[in-house]
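Structure below; questions to follow.
A single protein chain has been omitted from the complex, and every remaining protein chain is retained in its original position.
Right after this comes chain A.
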Amino acid sequence: MSASVIELSQIEKDYPGVKPLDKVDFAVRPGEIHALLGENGAGKSTLIRVMGGVTKPNSGTMTYLGKPVSWQSPKEARAAGIHVIHQELALFPELSVAENILVDTQPRGMFGLISNRARHVRAAEILAQLGVDIPTHAKIDELPLADQQMVEIAKALVGRVRLLILDEPTAVIAGREVDLLFENMRRLRNEGVGIVYVSHRLEEIFEIADTVTILKDGQLVGTSPVSALTREEMITRMVGRRLSQIYPPRRTAPAGGPDVLTVRNLKAGPRVRDVSLNVKVGEIVGVAGMVGSGRTEVAEAIFGTRAVESGVIEFDGKPFETKLPKGSIGHGLGFLTESRKDDGLFLGLPISANIVAPDLDGITKHGLIDRKQERALAMQQIQDFSVATPSPDAKIGNLSGGNQQKVLFSRWSRIASRLLILDEPTRGVDIGAKVEIYRIVRRLADSGVGVLMISSELPEIVGLSDRVFVMAQGYVVGEIKGDALGEEAIMDLAVRSVGHREAKMDQRAEPVG
């Protein structure tokens, strides 16, 4: 196998008390898309860091383009043609596309000064190579995420890239954006680039990857062609146990109770133009649609963090109007936001404080917080939601994504006695934790809580929801339930409705007042 772009043999990485990589073999051939699978903490990131020169292994050998190497720095690895695209994009939002693409190698013009023109010409060449049409003068933060990602890939093409490593690139994009990314990955593959692809979405692995390597607890489970494995087999190998079923059983009978939430003709800003939907007691209602179709904004309008222009929101049959999260929380409404690190968790604080945050009143006696009660409550919640942690005093930033998410569920389950809004509840969470989260959501619904779940993962929407509303460009374009509930039906609505709605919009553009 000397034809490999990179070959790692018996790689070991030790930290005190932890062994993120235990004698791992890994090789990528040129012109191959090699998926790297494993739960969070399986060692994928460490392996990527070793290849990218960020982390030095304690033992083992690495061969790159036939020569033994030992990177001293990320810079060295990059100069040799290894480019890593991390989940969090490393772009300068205030700088132009061209400046970002050529960040390492600013082209010089006269007198050795950086030449603006040369820069834009070179950047445009690279983008053309990728087959994308992005203006080189645009600022990064003016671009949609998918384009930003293309800029990241374009950075890799400045030098000669031999190995491209993508760490969960689809966590923040969906639909057509993913297609564009895949198209470019295939193009690069056909040019002989070796590609390492990390993703939690198994569907994507089947669509794009040629080979798959599965890691578990820092050890190699195996490497094989993607076509040789079924989805079930992949999951079983990743998790180490058989998952009889990923999704918990649905309700046996459709929910017949009263609405806990009714939204009629809601209008709130440019992304929520006309939204009507409802959630019944004990029901899980999915909200599907492209990124940018207004799903999150609807949730914000209901929770009270986005101004409502017109329309009706009814809660338990009564008109509900709140401008503050505090009011919503008081009514038994919870909102588990999309980005747990930015606006969900208090990363520096202990687990217990994170659990009690919205309900300090509940543990306060005579004006003082009852520490014992706080701790007992946290321990109970940690147990109920099987959060893997040695103590409620542990800092939440040290937990894995799945466990952090479970803490958020334990927080909001106490508050959301009536309605829980979930925005991408399993983003960046490994399959084992996903399964647990699905069970938690179903358990909450069974206890009588209405759940409104926004998700970009169609299998999750289809597998967990009792009913689904599909959004496109600020409108609810359809409701799917019962036997009709399927990925294709949803995609069909989400994509097809776009043109239709635009036509309808034009009619509405008549004078209004």
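Basically, contacts are C-beta pairs under 8 Å (C-beta built on N, C-alpha and C of every residue); 3 or more make two chains touch, one makes a residue touch a chain; residues count from 1.
One rule holds in what follows: contacts and distances are computed from a predicted model.
Taken from the listed names "Probable chemoreceptor glutamine deamidase CheD", "NADH-quinone oxidoreductase subunit K", "Sulfatase" or "Monosaccharide ABC transporter membrane protein (CUT2 family)", the protein name that UniProt assigns to the chain not shown is "Monosaccharide ABC transporter membrane protein (CUT2 family)".
When you scan A:105, A:398 or A:447 for touch with the missing chain, the hit is A:398. Across the entire complex, the residue among A:4, A:199 or A:389 in touch with the chain not shown is A:389. Across the entire complex, the residue among A:3, A:90, A:121 or A:369 in touch with the chain not shown is A:369.
Where chain A meets the omitted chain, the residues involved are 16-18, 303, 305, 324-330, 335, 337, 342-350, 353, 357-358, 360-361, 364, 367-369, 371, 388-391, 393-395, 398-399.
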